[in-house]
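My questions will all concern the structure given below.
For this depiction, one protein chain was excluded, whereas all remaining protein chains were kept in their positions.
Moving on, here comes subunit A:
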């Protein structure tokens, strides 16, 4: 009565092997992860490794073009642009990661409730999300920061609020289609309560598409934070932050000092680009069906 399997059972891979496999299979993912590692490295160790103090001014050395001593040149008060760009990584990444984590958690909880139980919580949540999404999102974020005050926490809250509807919508749909799936019913027969079925069985299956959303969103959140700083809401000078640096540097582009705005802008672009590329790879890693 036994079925003879055609091939010897492949050794089941561990998580680490699986991540290596995904990276090997897709060079773009490998590049994205490499760039991501670089960003993390500069966020963690950057401040202690940069050649100059990002806040130290030196009027005698202002507006120097890029050179071997100042790779990205110096700004109008003589601060080293390279040091400032690297040091800013930590702040920008923290804001976006915190904001995305917050919207991921809140959005997932709301989406799970709406998708699993339906009924009036679903209706109320959907109208609430529609209301948020009806605003131009950046303007909404501006309004929130302007009303709550010009602090880093408020930038995080504002970014989280405008991103939250996307997570809630996505989770709601993913949970809803699996609500009556056989494995969810089987989990109930195994003695799981509704909440356990939802949290341990249904929600993890929504993770692959969520990962794509998370990584796209990280890039978007960095852009958003930088945008708020650019228009003067949020992080205040002289703190090193890409958005402010672009805003300040923009004044000097006309007079030919392009390096003030271009390098922070380039780093911003690289960060957003990295997160966008990361999405597919992350999905492959959390999707068990990609394991062979």
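Keep in mind that, in the parts below, contacts are C-beta pairs under 8 Å (C-beta built on N, C-alpha and C of every residue); 3 or more make two chains touch, one makes a residue touch a chain; residues count from 1.
Criterion: contacts and distances are computed from a predicted model.
*Asks:* What does the UniProt entry say the missing chain is called, choosing from "Peptide/nickel transport system ATP-binding protein", "Chemotaxis protein CheC", "glutamate synthase (NADPH)" or "PadR family transcriptional regulator"?
*Replies:* Hidden chain identified via UniProt as "Peptide/nickel transport system ATP-binding protein".
*Asks:* For the chain not shown, which residue from A:51, A:65, A:136 or A:204 touches it across the whole complex?
*Replies:* The missing chain is touched by A:204.
*Asks:* Looking at A:28, A:123, A:148 or A:190, which makes contact with the chain not pictured?
*Replies:* From the options A:28, A:123, A:148 or A:190, the contact with the absent chain belongs to A:190.
*Asks:* For the chain left off this view, which of A:37, A:105 or A:181 is in contact with it?
*Replies:* Looking across A:37, A:105 or A:181, the contact with the absent chain belongs to A:181.
*Asks:* So which bits of subunit A touch the chain we can't see?
*Replies:* Residues 1-3, 5, 9-10, 12, 25, 181-183, 185-194, 201, 204-205, 288-289, 291-292 of subunit A touch the chain absent from view.
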